[in-house]
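Note that this complex is displayed minus one protein chain, with the remaining chains in position.
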Amino acid sequence: MSKEDGVYPEDLHYTKEHEWLKVSGSIATVGITQYAQGELGDIVYVELPQMGAAIVAGEPFGTVESVKAVSEIYAPVSGEVSEINGALEAAPDAVNRDPYGEGWLIRITLAGPLEKEGLMSAADYRKYLEDEAN
Amino acid sequence: MSDANRYIPISDDDRAAMLRSIGIGSIDDLFNSIPAGLRLRGDLDIPGPLSELELIAAFADRAADNAAFDPRSQFLGGGAYRHFAPAVVDHLISRTEFYSSYTPYQPEISQGTLQAIFEYQTLICQLTELDISNASMYEGASALAEAVLMVERMKRRRRVVLSDRLHPEYLGVVKTYLAQLDVEVDTFGHGEDGAADPEAAARALARPASALVVQHPNFFGCLEEVESLAAAAHDAGADLIVTVTEAVALGLLQGPGRQGADVVAGEAQSLGVPLTYGGPYLGFMAARQSFLRNMPGRLVGESADVDGRRGYVLTLSTREQHIRREKATSNICTNEGLCALTAAIFMATVGRSGLREMARQCRAKAAYARERIAAAPGCSLPYAATFFNEFVVRLPVPAGEAVRRLGESGIVPGIPLSRYFPECANDLLVCVTEMNPRAAIDRLADGLGKLG
Partner (left out) sequence: METRNLRPPEPLLFEVSRPGRRGFDLPALDVPEPERHDLDRRYTRDDIDGFPELSEVEVARHYTRLSRLNYAIDLGLYPLGSCTMKYNPKVNEKLARLPAFADAHPQMPQDLVQGCLRVMHALEKALCAICGMDRFTLQPAAGAQGEQVGIMMVRAYHQARGNPRQVVLIPDSAHGTNPASAHLAGYRIEQIASNDRGCIDLGALRRRVGDDVAVLMLTNPNTLGVFESEIEETARVLHGAGALLYMDGANLNAFLGRARPGDMGVDVHHLNLHKTFSTPHGGGGPGAGPVGVKQNLEPYLPVPTVESGEGGRCTLAYDRPASIGKVRSFFGNFGMHLRALAYILTHGPRGLRNVAEGAVLNANYIRHHLAGLYHLPYDAPSLHEVVLSDRRLEGTGVRTLDVAKRLMDYGFHPPTIYFPLIVRGALMIEPTESESREELDAFIAAMRAIEAEARRDPDLVRNAPHTTPVRRLDETAAARIPVLRWTASDQKKS
């Protein structure tokens, strides 16, 4: 699976650490991109924070583990954890199969207005992936 | 004869032909990347070479420097134990496919090692009555230190409380491992009977701690009240870690897991691993299921291959150093694989009834010895707590002197506690196993009775 095949929905924001962010009012949903799940390989375990935990933009809030690697997941925004995807405990492979849908990781209640710094559009993220490859 | 060419299958002709084949003039040219100033001019200042005959003679001389002794008249414990190991154990681990093979990172050609370790993990779980075991650690003291680190990593209370009845070397190693990490190490006391005091533990846990650590049986041979200690730990939100130095005791004693321990980490040398003057030994660690992703060391798991055949693999490797690097659960890489195999074969051979029988004999002989020694003139027993196969005797003379005097009749009566506790000058730690016949025990008691 190469970056060219990548699916990057237009309505999401993206980060350099390969997370995606979907904002709906004051709630933000976070996951990892199709590129990230491809790089990691078959995901075997996802470590998520507790409900109510404080999330700080730029800081790691959990890990995604495959057979051969573990990756920190970095917060794209600041806020408080309002929901975690409990289904991932039994089915971590949802992150591989459907990274933007069933593979969502956490929902955050935003601390303040959305700070666009550090967030990319789908087009910018695609370009970022191409640049990284060269 | 020179130069050990029996291990290097490259003759002078081979060398010449290979150099020609790769277009290099001389062997020295291959070392040009070493700066001239660093190249050694002369020979290393070391002895040798020795032919195999000469080597055997040299080591026979070294062996003769060890005093001859009768193992039946040795009563030493204190962290290493003389037990019987059936001949089939050494026979099987001497198979080159086991001892000369590499770590099983390529499972398709390592199923022998992997299945044997899976079985070993199971046996350790059965013995300790816990859910998961790793594939081995270096030895008991560092295994305990790693268990303490694991619990601290999970609970992060920056304080651990240890019984003052631990083997002093185990206590020392835990302190060494924790010295550079900002974690307080406190101890709690014991009762007059020689066992750790659960009330003292509860008082020590009044301030938050991640772990309570006890040894069972403890260094002085006394059995601990594991259930009460577990309650004290859990009431304070801490985990109970039990360390074991005499694994054969678990043939008779309840598994600490059943009694409330969260982690059992210690030494399994008693299970068929030769004494070998202190190493290589066999650290083991077992824990509740919830510790799974924090366990240090390798783990072997069950799987199936593309044809559906059952097979075994190293798993959850992402915890380990080669992937996680500084965030790993430990730095351990090479562990004690062949010693774990030794213990597994021992447990398989000795078996369900055999290990219980061995433990029963140790306890019966030790109880007999203790009774006879207590009745010997000038000897007393400072600790009343229940014991397994080790106990302390208070002598009418310094224990060091007793060891010297009994040594003249070929008896090694025990360990002078002054080695670890200078204030216990007259105390001797005596260990009895199934290897000590009654006649030797009688001679020991008689010998100790003549000291005064």
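So that you can tell them apart, the chains are marked A and B in the order they are listed, and the count of residues begins at 1 in each.
Here is the rule we use: a contact is a pair of C-beta atoms (placed from the backbone, for glycine too) under 8 Å apart; a residue touches a chain by one contact, two chains touch by 3 or more.
As the structure is a computational prediction, the values presented were derived from the model and not from experiment.
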| item | value |
| --- | --- |
| Contact partner of the left-out chain, one of B:D65, B:E408 or B:E423 | B:D65 |
| Contacting the left-out chain in the complete assembly, out of B:G189, B:G260 or B:G279 | B:G279 |
| Where the missing chain touches chain A, by residue | 41-42, 44-45, 65-68, 92-93 |
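Here is the rule we use: only the chains that are shown with their structure count from here on.
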| item | value |
| --- | --- |
| Length of the line joining the C-alpha centres of chain A and chain B, rounded to whole Å | 45 |
| Residue ranges of chain A touching chain B (in the complex, touch as defined) | 45, 47, 65-70 |
| Residue ranges of chain B in contact with chain A within the complex | 293, 317-318, 323-324, 327 |
